[in-house]
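Quick one: the structure is below, questions incoming.
Of the protein chains in this complex, all but one are displayed in their positions.
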Amino acid sequence: MTATDAKANRLDFRSRGFDFASFAFTGITGLATLFILAILAIIIANIVWHGWGTFSWRFLTGSADQDMFDVNKAGVLPMVIGTALRVLVMTIVVVPVGVITAVYLTEYAHSTALTTRVIRGAVNNLAGVPSIVFGLFGLGFFISFIGRGLDGGAAEPLWGKPAIVWASLTLSVMTLPLVIVATEESLRAITPGLREASLALGATKLETIIKIVLPEALPGILTGGILAVGRAGGEVAPILFTGAAYYMRDLPHSLTDQFMDLGYHVFILSTQSPDIEKTRPILFATVLALLLLTLSLNLVAVIVRARVRKRMRASH
Amino acid sequence: MAAFSSSQVTLNQSKPADGAGAPLITSERVNLFYGPAQALKDITLTIGERRVTAFIGPSGCGKSTFLRCFNRMNDLIDSVRITGSIKVGGQDIHSPDVDVIELRKRIGMVFQKSNPFPKSIYDNVAYGLKLHGMKAKSDLDTAVEQSLRGAALWDEVKDRLHSSALGLSGGQQQRLCIARAIAIKPEILLMDEPASALDPIATAKIEELILALKREFTIVIVTHNMQQAARISDHTAFFYLGELVEFDATAKIFTNPAKRQTEDYVTGRFG
Partner (left out) sequence: MGIHRGHQARPLEWLAEKFIFLVSLTAILMVFLIFVFVAREALPLVLGQMNSAAARPVIAAKEMDKLKPEELRTYLGLTATEFKQLDKEALQALMEVREEEAKEAPKDKDATLNTTEWRYLFQPHQWSDSRPEDRYVWQPIGRIHKYNLVPLIIGSLKTTAVALLFSVPLALAAALYVSQLASPTMKEWLKPAIELLSGVPSVVLGFFALMVLASFLQGAFGYQSRLNAFVAGIALGLAVIPVVFSIAEDALTSVPRAYTQAALALGASKWQAAWQIVLPAAAPGVFAAVVLGFGRAIGETMVVLMASGNASIMSFSLFDSTRSITATIAAELAEAVFGGHHYRILFLIGAMLFVVTFLTNLAGDLIMHRLKGRLEGKAK
């Protein structure tokens, strides 16, 4: 072999055949990804397929006072209203608290201070508390302690019993980390230049936060709120003891009433139906209603969040 | 402009007798530390009124850090510690009874990366005015127009005052930031490499603007572009490794510097 040949050989970039390891690795991980998506698709498709027939305007707006186990009469309006109410009250409580906490963590706190670390630790921990423990907490704290305290030993308890307000408060404690984390993320995505520009013009910190920072963070705050609503909308365990009712003839009149709930109704229909075969269509349609609610909210949140992240990458 | 008569600073103005102008900013033995690292060493210098003063030097020499001392933007960083004194118009700006908010109203700043608020062009300029109490629409309109004219931007944007500032070109955005800064009639304008992200044509416009603004404002500009410093400034300070190596009339710095390091830098024989 001549020297030129050797050199030509060294500079030969043609592929040296099939790279099996690369193929296997990409294949396995890619298949895992595909498998997860397939399961998600199967779940959704299955529910839509079986639920579509019963799912109708009449079903969504029908009341449950005739017979909630009869396919032709049952409606889910009371459950939709109950779920909407408890989520609405929750949002009113959790969004301000969550946003203010996030503002503290990003705008005021010294990142290394002990308080900051403890707050962060608490937020992360709150996110990991099992939902059933929130239910116990709601019962032990809101109903037994605060509610009974408010009643002060009255014979007919007004506050010291399961109610929308207690379920909502319990859920707002549960979703607090979601709002904090989402808001914080969008606060951090704002270029420091904007804050500097405002401060250099002689704005105070508070003015800068209210006029420049929060309007910019609005998409993130929305994401947090939507995620919280989506998460809380489908949660059942925390409301089992704090407000959900198996059956109520009337719609709730005040925040101290109990309520019927979509998610809880799914649980009842799945496990306590008098005739599972006959109520199956109602069940699937109810699940469809619940899934439409939570997934569409999540979808919106995911889209908004992706935009925020994109902008963050662009600005850094 | 009644709203602003009260915020005009009255300084002991003696007309500049020499070429340096009446002293407006004086810094004495200023040291600045980021945690344990020292970024500025014993900086002493005096900046004259209605002059353009340029800070030059290689990256990391402390020129921007020093600029940010004047309106106390370094306060925003937790680990910063400053010793020595900086006086603006005779007052120590670190004195405990100084309100940093009031200070920043008197000292405008333009940043390296243009940072218009994600609002309309009009609202960007009006932001500072509203903050400081101007409410009447007619007053605001006048002040916004004046500022935009002052920043040589009016003709380009007068037909789209209410469209987003983010739709402007880079050079226009930077001039908008200048308009925003001069709208609240500061005494001093700090500019931190205002043209470094711009193309030559936009840069030329900004430089033209700076020369025009000099009639009304005291300007301190940080630049890494020596030609720019030579073109627009009256005085130039050369910083190296956190130290002020030389500070003199621009002509002298560029033609006959006293220090070897300065000469090496301005002639480009420098790493």
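In order of appearance the chains are A and B, and numbering begins at 1 in each one.
Methods note: contacts are C-beta pairs under 8 Å (C-beta built on N, C-alpha and C of every residue); 3 or more make two chains touch, one makes a residue touch a chain.
For clarity, every value in this text was computed on a predicted model and none was experimentally measured.
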item: Hidden-chain contact residue, picked from the options A:Phe137, A:Trp166 or A:Phe259; value: A:Phe137
item: Chain not shown: contacting residue from A:Gly62, A:Gly147, A:Gly230 or A:Gly243; value: A:Gly230
item: Residue touching the undisplayed chain, where the options are A:Thr91, A:Ser168, A:Gln258 or A:Thr294; value: A:Thr294
item: Residues in subunit A touching the chain absent from view; value: 19, 21-22, 25-26, 28-33, 35-37, 39-40, 43, 46-47, 97, 100-101, 103-105, 108-109, 118-119, 121-137, 139-141, 144-145, 173, 176-177, 180, 204-206, 230-231, 233-237, 240-241, 263-264, 266-267, 270-271, 280, 283, 287, 290-291, 294-295, 297-299, 302-303, 305-306
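Throughout what follows, only the chains that are shown with their structure count from here on.
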item: Mean-CA-position distance for subunit B and subunit A (Å); value: 47
item: In the complex with subunit B, residue positions of subunit A that touch it; value: 110, 191, 193-204, 207, 211-212, 215-216
item: Of all residues in subunit B, those that touch subunit A in their complex; value: 71, 73, 76, 78, 101-105, 108-109, 111, 113, 115-118, 127-128, 131-132, 177, 180-181, 184
